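All protein chains of the complex are present and in place, except for one that has been dropped.
Note that the chains take the letters A and B in the order they are written out, and that residue 1 is the start of every chain.
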Amino acid sequence: MKLIISQGRILDPAVGRDEIADLYVADGVISAPFAPDRETRLIDAAGRLVTPGLIDMHTHLREPGFEYKETIASGTAAAARGGFTAVACMPNTRPVTDNRVTVEYINQQAAATGLVKVYPIGAITRGSLGKELAEMADMRAAGAVAFSDDGRPVADAGLMRRAMQYCGMLAGVLISHCEEQSLAGDGVMHEGAYATVLGLKGIPASAEEVMVARDIILAAETKCPLHLAHLSTAGSVALVREAKKRGVPVTAEATPHHFTLTDRAVGDYDTNAKVNPPLRGEADVQAIRDGLAEGVIDVIATDHAPHSFDEKNVEFDLAPFGLVGLETAVGLVWTELVHTGLLTPLQAVQKLSANPARILGVAGGALTVGASADITIIDPLLEETVDPAAFAGQSGNTPFAGRRLQGLPILTVVAGEIKYER
Amino acid sequence: MAEWKPKARLMDSDGIRRVITRMAHEIIERNKGTDDMVLIGIRRRGVPLARRLADKIKEIEGSVVPVGVLDITLYRDDLTTLGRQPVVRQTEVAFSIEGKRIILVDDVLFTGRTIRAALDAIIDLGRPRYIQLVALVDRGHRELPIRADYVGKNVPTSRREEVAVRLTETDDTDEVVIMEKT
Partner (left out) sequence: MYKYKDLLEIRTLSAEEIGFLLDTAGPMKEIIKRQIKKVPTLRGKTVVTLFYENSTRTRGSFELAAKYMSADAINISGSSSSVAKGESLYDTGRTLQSLGADVIVLRHPMAGAPELLARSVQAAVINAGDGAHEHPTQALLDMFTVREKKGGLAGLRVAIVGDVLHSRVARSNIWGFTKMGAEVRVCGPATLLPAGVEETGALVFHQLDQALAGADVIMMLRIQKERQQQGLFPGLREYARLYGLNERRLALAAGDALVMHPGPMNRGVEITAAIADSNRAVIEEQVTNGVAVRMALLYLLSGGGAQA
């Protein structure tokens, strides 16, 4: 199949390109201009944004083990509908992705059933139990792009230090979920006035910041590239800003829900707004937005975390943390950050493609001739009300249902193949 | 919405006063005095009527008959069919009714259901010697085997009509009017 995407606004953050032009795709790669023939599909992209395929570096695909929440097939379908051409999936599966075999299984399943590219992330410690190092080199060889115990922070500082030393040697990136358990306790939402109103146990901002500080210190010492997952507090942003100034090899991500919602979104115990790290206060949301605008925060990632309806239809304390994000991310980025002037479209695309590609060391994030034709087309003016029933993903646990979004993906191309078209 | 329009004025202030006087005499006569007698008015308009009867009885006999206030809301048989729960007010019967001759007072006697509720409410307060019923107006259409011992005025009505008793204590005027749905 050949494609000519005509007259779109080409946004290529890899080279800082932002202009209206035609884009040619042939044989699965971006090609030099050619004359259309009978095989060529012409796509009119006037008024649309043509961007490198978006990459979500923080997704929970749930397979193997939790196929009732999501599968590689359904999760990648959600990704395609959300404009993502690749996702990096977290290892908190069952069994935990802490060995070569599971990494290979994910790659096979992705090849067989995935609509978009899947990059497995391996566990830092065996079973993500925080006791012994997992076989990172083996997993790296099998294709793991990064290592993380996401969802279960590495509590032991000594172990984390050794993990960084080991991971640094493999030229891999370590993704840290920062949460100091002795501070977070059994909290279920942000500690603040609203948690007090609802009588729910709070997770203080310091629970995240203490470990952000610890991991920055360790990364500075070990020189291991450290990526901080889902920053949620003003204090964390300040720590990363300061670390970057000093040249510490640290990068950071923020999720759409953390730059959009405050703890008030918990409302009347809406378990779809129960997420870890929790939705924070007004000042934190503002700091995350500032961090994104300034470039302190490199990446926008979804932390897509599907859960079944029954799992969420319980007492707030009992509900699992997490919300789905793949199919609302672009709409939220455009509605909250681009249309508000906080980010230029090019900056937004960079945080959604080029930067995650660079951090993970994977191809993508560029529209240069010869690159794999992973392309997303976004209609910046198209509006939609979020309706979980319309999701391609298996679960509908989103706090954004009913929210009006403007700026939506309308076409997703992976290696030259159209995987989603609105 | 149907509107209620006055059809006929049955009693004015003088008419009500005369009826109260007559009924007070009847009550004293029938009970051979006022020994052990108590008056209990059913909220709302039975209460001022009971007070007026007590005043009149005192005027005639020189004896003070205690007046109690009965709220029958919690004894209604139609609570599950009403759109909203009616407001409950205080029952104020500050005396024992054990062995008493109770004169129960209401403004309009209609289906008899209010009186049934009132009888139940009284019985829950104790065991009186007997209970007699006063109604300023009896408009017929009984749904229960209940009759008044003292009636101010018998008024044949249709079910489409409404009898409005207005008393100065509650409504700033004394009158009984038949209202008709238009």
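Here is the rule we go by: a contact is a pair of C-beta atoms (placed from the backbone, for glycine too) under 8 Å apart; a residue touches a chain by one contact, two chains touch by 3 or more.
What you see is a predicted model, and the numbers here were worked out from it, not measured in a lab.
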Omitted chain's touching partners, listed by label: A, B
Omitted-chain contact residue, chosen from A:16, A:158 or A:199: A:199
Which of A:119, A:147 or A:316 contacts the chain that the document leaves out: A:316
Absent chain, residues of chain B that touch it: 71, 74-76, 79-85, 87-92, 120-121, 124-126
Absent chain, residues of chain A that touch it: 191-202, 204, 268-269, 310, 313-318
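Methods note: only the chains that are shown with their structure count from here on.
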Gap in Å, rounded to a whole number, between the CA centres of chain B and chain A: 76
